[in-house]
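All protein chains but one are shown in place.
Note that the chains take the letters A and B in the order they are written out, and that residue 1 is the start of every chain.
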Amino acid sequence: MPVNVRIVQGLQEAAGILASDRGAQLLGGGTLLVRDINEGVMTEGTLLRAVDPVLLAMNTGGARVELGAGVTMAMVLASRDLPYLHAAARGIGGPAVRTTATIGGNLFAATPYGDFTTALLALDAVVTLHAGFGGARVMPLVEMLANRARGGVGLVASVGFSRPAGADAFRFVKVARVRPKGVSVLSIAAHLPQNGGRISGARIAYGAMGPTPLRAKAVERVLEGRTLDAATIAAAKSAALEGTQPATDAIASEWYRREVLPVHLGRLLAGETS
Amino acid sequence: MARMPVQFRLNGSDRAVFVEPAETLLGTIRRGLGDFAPKFGCGQGTCGVCTVLVDGEPRLGCLTLSVTCEGRSIETASGLADGPTLHPLQAAFMEHFAAQCGFCTPGMLMAAKALLDRNPNPTRVEVVEAIAGNVCRCTGYEPIINAILAAAQQRGARRA
Partner (left out) sequence: MLEFRKDLFADERDDNLNVIGKGEQRQDMLGHVTGRTRFFDDHGFDGLLHLKVVRSPHHHARIRSIDVTAAERAPGVKRVIRGQDVPLNKNTLLSLIDFGKDDEPTLAVDKVRYKGEPIVAIIADSEAEALAAVKLVRVSYDPLPTVFDVQEALKPGAVVVNETYPGNYFEYHDKYDHQKLRFGDVEAAFRTADHVLEERYQMSPIEHASTETNGTIAAPETNNRYVVHSCAQGLFFSLGTTAKILALESNRLHFIGGTVGGGFGGKVDSLTEPLAVLGAILTGRPVRYVLGREEEMQFASPRGAERHVIKDGVMRDGRIVARQITSYFDAGAYTRLTSYGVVKCVAHMPGPYTIPNVRGDAYCVFTNRVPATAMRGFGVTGVDFSIEVQMDKLAHLVGIDPMEFRILNAYRDGDMKAHRRVAHNTALIECVQVVAEKVNWPLSETARRASSLSGGGGPRAAIPPTVTDESGRIGRPETRQAPPQLTPGAAPLPAHQPRPAVPVYQPPPAHQPAAALPNYPAQPADAAPLPAPAPPVPNAPAPPQHGAARFSSVFTRRR
């Protein structure tokens, strides 16, 4: 049977179908799943299209930000409250991809895609999950990505995170070989709150440096309590590769990714453009 | 699987068509409705030759399911000209040699239209960003960028 499409109103119903039908997948913007249909990867099963307005909700004004999983990259870019996420959103495809590509879909994009998720990881985001017909629960994004690697997640309804401390506290870079943009060699997001000139609570995340976006815990430890001077940056660069497992793909070899990661991390921390 | 009815407006005309559930908008426009202006190039969102406007926003026809376009207004390059009068972008593309094989042109024009409709006086950087999802393998982009900037200028002059 060819692929079927079901349109459902409520999230609960969608989550129930996802839990009971192994062939069902939730359709976000279609940039991943419709591609699979076009290439003959997905030749059967069901695409679930949930039209619940909750998926498009954006609470961006306060210290705590909540974005529906169906919010598109274009919507993020149109929001004046989310300037810190604009670089990550602009890094996703061209304008025609960004009008459909969703935050929720990006959470499921296989490496080397998923650069927006890298940014969310550095914001220490949590996801609101609907699994089965039960209620929603909140789970750290780190945990959700680990579950994703194992195959089971449920339905992501939204992501939430605290707004970064200041304009310079959040940095993002996507490294591609094509200008103005291409698929990631890697991406780096850094949340660098400072207290009296010293970094406190650093969070660094990498995209395309492992099977899913991942946190650079060793770099975070190096940065903690230090000023962002040349010595700190040098120490961060030497810790950059810890815990990474980059892949070789059409964009770059794992060797190349390892070679350039510390360079780009150093530039990002120094506030230089890559 | 039962086919599903969809209605939308295509280049100003109301159209109703039955589609396969997982049929793409590109497939429906081309094989269902006979408008062959938008092309198939990759089916995965990397080339942009299928770019159309859905309610004024640039979208990739190859990644958009037709069933999600119920009630929308869709524009393709076929609808750009006003009768025999070319759209300024079309005239500028001709003038500036902004096409060689012509395969990317319909998508390129729609990406450019989406830009100019929102931002009538774009900078060069904004033009480059607007067509960043559209691959051209012939021209090297420069004539296309120049054509879009020229079209913006010409439109501005006409408004003045």
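Simple rule for what comes next: a contact is a pair of C-beta atoms (placed from the backbone, for glycine too) under 8 Å apart; a residue touches a chain by one contact, two chains touch by 3 or more.
Just so it is clear, the structure is predicted and the values come from calculations on it, not from any experiment.
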item: Hidden partner chain, touching residue among B:A99, B:L115 or B:A152; value: B:A99
item: Contact with the hidden chain (one of B:A22, B:V67 or B:A111); value: B:A22
item: Where the missing chain touches subunit B, by residue; value: 20, 22, 30-31, 34-44, 46-47, 49, 76-78, 80-81, 86, 89-91, 93-94, 97, 99, 101-106, 109, 135-138
item: In subunit A, positions touching the absent partner; value: 1-3, 37-40, 43-44
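Here, only the chains that are shown with their structure count from here on.
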item: Subunit B residues touching subunit A - in the complex, by the definition given at the top; value: 1, 4, 20-22, 24, 43-45, 48, 51, 54, 57-60, 62-65, 67-68, 111, 114-115, 128-134
item: Touching residues on subunit A, where the partner in the complex is subunit B; value: 1-5, 7, 27, 29-31, 34-35, 37-39, 47, 49, 74, 90, 93-97, 99-100, 180-181
